[in-house]
Structures are given as structure tokens and as C-alpha cells.
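As you look at this complex, bear in mind that one protein chain is not there, while each of the others sits in place.
Take a look at subunit A:
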Amino acid sequence: MTMNAITRSQLYVLDQDEALDFYVGKLGFEVNTDQDLGFMRWLTVNVPGDPQREVLLEKPGPPALDPATAEQVRELLTKGAIGGWLSITTDDAHKTYEDLVAKGVDITDEPTERPYGIDFGIRDPFGNRIRIGQMFPRA
């Protein structure tokens, strides 16, 4: 058994249009697929130039989740406890940080030099955590 790559992952979002505004409009992601499948809107995005790795922006709700469960998911998401997380690399952490501050993105951690690189934290509009780092080469 040989596995090659993680190609798709998922984040819950409260509103897919607002998610597009954030991930594409502010973070500069590309829309990979945006298709109404009837039963759901399949919306994935990727970092520019890396379409092999998609992030599904999924809206919690029926019929996948019953209404009460969907409500629990939304409550946990908005308090930052649902567990959604992305770690993204950049060539220049400080410049990326300045760009995102100018766009009004919620910052959770200023750029800081760590043993592994320079990174900072942001929050998406719904409560998901995103880490953006300029990584040092691994020893």
C-alpha cells in the first residue's frame, strides 16, 4: 500500500459566498470547482498554482447533518472549536502579513520568528484557524 498525497481537505463555513470573498478575495486563493450538484454546492479552492490540493468549503446542514447537529457545528465553529485548520506557506511572511492587515483580516498572532520559521496566525470569518509561515529549510 502506497499513498502519495493529501489532495482534498475540508473546512466548514457558514456561508459559501462569504467564504469565496475571504478565501479568493482576500487570501488570493483560486476557485478550483464551484458546481451546484443539486444536493449540495461543491465549492473547492486552492492556493494559486497548486490545483492538486483542494480545500472544500462546506456548509453544514441537512440532509448531511440533522438541524440540531448542524446548529452544534455552527456554534462550535464560531467559537473557534470545530477544529478547522489550514497551514499555508509563503515566501515572505512579513509582506503577506501586511497585505492581509490592509485587507482587514482578523489577526490572531503577529509574525514571530520560531524555531521552524517566521509565521503568524489569522482567523477566517467563521472561526477556522489559518497559519501562514515562511519556513526555514528542514535540517
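As a convention for this text, contacts are C-beta pairs under 8 Å (C-beta built on N, C-alpha and C of every residue); 3 or more make two chains touch, one makes a residue touch a chain; residues count from 1.
By definition in this document, contacts and distances are computed from a predicted model.
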Among "Solute:sodium symporter small subunit", "Sulfate ABC transporter ATP-binding protein", "Membrane protein" or "AraC family transcriptional regulator", the UniProt name of the subunit that does not appear here: "AraC family transcriptional regulator"
Identified contact with the non-displayed chain, of A:P62, A:P115 or A:P137: A:P115
Missing-chain contacts mapped onto subunit A: 14, 71, 74-75, 77-80, 85, 87, 106-110, 112, 114-116, 119, 121, 123, 125-127, 129, 131, 133
